[in-house]
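Just one protein chain is left out here, and the rest sit where they should.
Right, subunit A next:
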Amino acid sequence: MIPLLVAALLLVLMGIAYTQGFSRSRAIAATGVRLHSRPAYHGSLVAIRCLLPALLVLGLWVLFGPGMTRAFIVAQLPPDVAALDEPAFLTAVRRIEAIASGFGVAGQVQPYEAAAGEAVRRFHTFALLVVMAAAAGVGILGLLAALRRISPTLRARNKVESVVRVLLLACSALAILTTVGIVVSLFNEAFRFFSFVAPADFFFGTVWNPGFATTGTAAIGEYGLLPLLWGTVMIAIIAMLVAIPVGLMTAIYLSQYASARLRNVAKPIVEVLAGIPTIVYGFFALVTVGPFLSDTGAAIGLDIRATSALTAGLVMGIMIIPFVSSLSDDIMRQVPLSLRDGSLGLGATESETIRRVLLPAALPGIVGALLLAISRAIGETMIVVLAAGNSPVLRFNPAEPVSTITVTIVNQLTGDADFAGPQSLVAFALGLTLFVMTLLLNMVALYIVRRFREQYE
């Protein structure tokens, strides 16, 4: 309700400011003077100059409002409560906040609490009114000031353009800062983990056997990354062995041989594979592919476990086929048709043309697509949770169950672990490892793709 009101207020202010600025500059233009900027820019500039101060006031309230409310609540507390120790005191404050916001609290409401809650509510309403009035006030002031400054020589266009630039910059900064924030917290928690387990034991340990401490937060058991890393890599390799040939051949067929009509039907169908939720792939692997592999293995005398690196890798490979085929198809169709004509015109066959001209020309882009697919495979979770067997042991036989980094993160974070012990903190170290791996792959991929782009410009 309140946010809606504020938004409506701001919109109305903005509308008024814009039309005022627009008609004022129009009026000046009507006298025959040549304006530096068109009326629309003058209108926008007035709107900006009206809106910015108002937003500033609201921003200040968002920043300092909660602190002021807290101070007000503390002032309402009877002296005996105010003298309580830290946790009890905080509980009292929270109870009053809850009463004031109308959510209610558990247990008996003390009279002083009810009174304080009422007071806080009144304070809140009052403060909001004041803030909105102040925002409207400075907005109107800004509007008036901006209107007075309208003149034929005012460079409104340039000013509006620079505001737009700052706005765009702010949006991209937000995206980047979020990423940075996630990475920083990842690092932070990972470092806390490394205060329990030495980095060397983590990165080069060959045994994964984290004990569950019943008391305290000491590191019990062994936290060796290598079995998990190897499981991840092995499954990714199996997946790529499936996805690269099938995906590339699909791409070559779609881009070079298929008619436009067939391609328009077939490509979306292949892409549907990418839209299937990974959990569905997971139980497909668990229920169908695993038993099938194990039966087939038994028939030819091989011991293949139903949940194994092979099962998970196979299904994951199927999942990333559309990544490979769709991206590669796009890339191969970016290669100019004239190159293909040039080769065919010299009497090369279709497949010679593909092998000697199109694939080399598209190769960097295709490698980029493959790397993106690999990083997708490495980060994939649901399929391996269900189908890889969850056995964090260093094994080299793909027919045996393994575990991966992602599976282990899930394992360590589910359950009632608190975030103080190494048992759950290790998830952050694992997450960091995963993040660095995919980051490196993506960077290499982007670099290669960019180099490819330059070739035809």
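Quick note on the criterion: a residue touches a chain if its C-beta (ideal position, glycine included) is under 8 Å from a C-beta of that chain, and two chains touch if they have at least 3 such contacts; residues count from 1.
Just so we're on the same page, contacts and distances are computed from a predicted model.
**Q** What name does the UniProt record list for the absent chain among "Fe-S cluster assembly protein SufD", "Isoquinoline 1-oxidoreductase subunit", "Phosphate transport system ATP-binding protein" or "Pyruvate dehydrogenase E1 component subunit alpha"?
**A** "Phosphate transport system ATP-binding protein"
**Q** Sort through A:Leu346, A:Ala420 or A:Leu439 and give me the one touching the missing partner chain.
**A** A:Leu346
**Q** Residue by residue, what part of subunit A touches the chain that was omitted?
**A** 259-260, 336-349, 352, 356-357, 360-361, 455-456
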